[in-house]
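Below is one structure. I have some questions about it.
Of the protein chains in this complex, all but one are displayed in their positions.
On to subunit A.
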């Protein structure tokens, strides 16, 4: 969930130079406390100089084989945030310093014969690695190493690239792809003289590295909340303060160390992630290709929805909120919200269309058992759209509550926030495919789309990988032209729903049309703005599947693979019938949820 490539400028000490550099949007400034370095700050370095550095630039002290005692002493004196250990420090030394509350970078010097196994004992004992060029002394060679070596690095700790990086390397940095790359460390490549940096050159570097990073990701939301022409925050002034509070804080919180730790821990130990990537042999044979199911059905509470509720509940906690509002269609998001509220002891109010309350009685009972209050929405068609309206009205009336949206819909920042929280799905697919197929990118990713959260999560890390064919599957109900459909992309046009500019089903007067699908989770007249953009730009292919096709596909999976899918996911499965594959294709289908909640529908229709 890195925002941008972090940039660390190292080897500083000159006061005037520092003043100019601290105006730049840097992430780290490094100071070398190693007397043999040409950039040694000196024994009488003035601690006051460091005080004027803005707090969003973290101060790094670089040490080589120094005693822990002295490091901690200097860290206190100079108010250092980070200790970079650049010598032969052991994992225990790293841990001791980390346990004292400081961030720790451990540097390693790489060449072709570097043994990556030695890094294993350092994971979790330091925050990041820093990979530098092997030299006779401890760093500072001013030379680059062959970055391709890093293909062998499969560890969990993120790293900085270091060693001789200069302005001419902007392109190379941009080209270099590694799932664990977090930032770059620059030093002598930008110097006038030792410890004095060329400020203009650093500025240009920061700008061009980040610019490219941003524009590279063509499908990311822009800073005003738009995906192409879609998105934004079309909300009444009554919600403005709430939405602004969230927009101003969500990225900061999501990228904070505390959040990342809590989120990862809960996903591992509570949700049961990573979910398996199951090669389904019988289905593969049937379609003459290689089909993998990403098993979101195996998550706690039975669907992908909990990836998002875990994240948002942590956010709500950071913002000091005590009452949680949610909307739900089929009840999966309601259950996932009630679950995390129970876990964190927060009040939970779930708005659910009165019709859905009837259709999905078992989920209503689950929410109530988990301590949530379920309020039936009696306006409109009494389904998801109306539940969402009621949830928004509740938020307007209770501005100090937190609105926990279940899909990639709503005003900015919700679509982006929920996409990020669901992006764990594609992150895992990449890692798992490497083990299975020795490749990170499948040929095709298929997911169903109502609002679009499971599809957003399954597509997220492939959006910029042009060779990956993204397929989104909508519910066409009784057929796209039947008037009983939820195929928004196919029959909708540009409009505004629930605070977002997107594609939606509406009549000639701009009144929103009530959708229909057998699947309560796809029964929504709009679609997330990201998907509207993917459709408009042609980046994703949109197919639609009828009630009957979905029911048939569910039966096939149950009978041939022993997996009963949710009706929503059955739509994605049915799309396989409409596509052509070769025998070498690798197809990943996101099985967003399990079918327990749909048993009544299945029994009535099969």
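Keep this in mind: a residue touches a chain if its C-beta (ideal position, glycine included) is under 8 Å from a C-beta of that chain, and two chains touch if they have at least 3 such contacts; residues count from 1.
Definition applied: contacts and distances are computed from a predicted model.
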{"item": "Name per UniProt, for the chain absent here [options: \"YceI family protein\", \"DNA sulfur modification protein DndB\", \"Proteasome accessory factor A\" or \"Tryptophan synthase alpha chain\"]", "value": "\"Tryptophan synthase alpha chain\""}
{"item": "Selected from A:49, A:375, A:396 or A:579 as touching the chain missing from the view", "value": "A:396"}
{"item": "Residue among A:37, A:84, A:109 or A:242 that touches the chain left out of view", "value": "A:242"}
{"item": "Residue touching the undisplayed chain, where the options are A:512, A:540, A:556 or A:572", "value": "A:512"}
{"item": "Selected residue (touches chain absent from view) among A:497, A:527 or A:553", "value": "A:497"}
{"item": "Residue numbers in subunit A that touch the chain omitted from display", "value": "224, 232-238, 240-242, 244, 379-380, 385, 389, 392-393, 396-399, 494-499, 506, 508-512"}
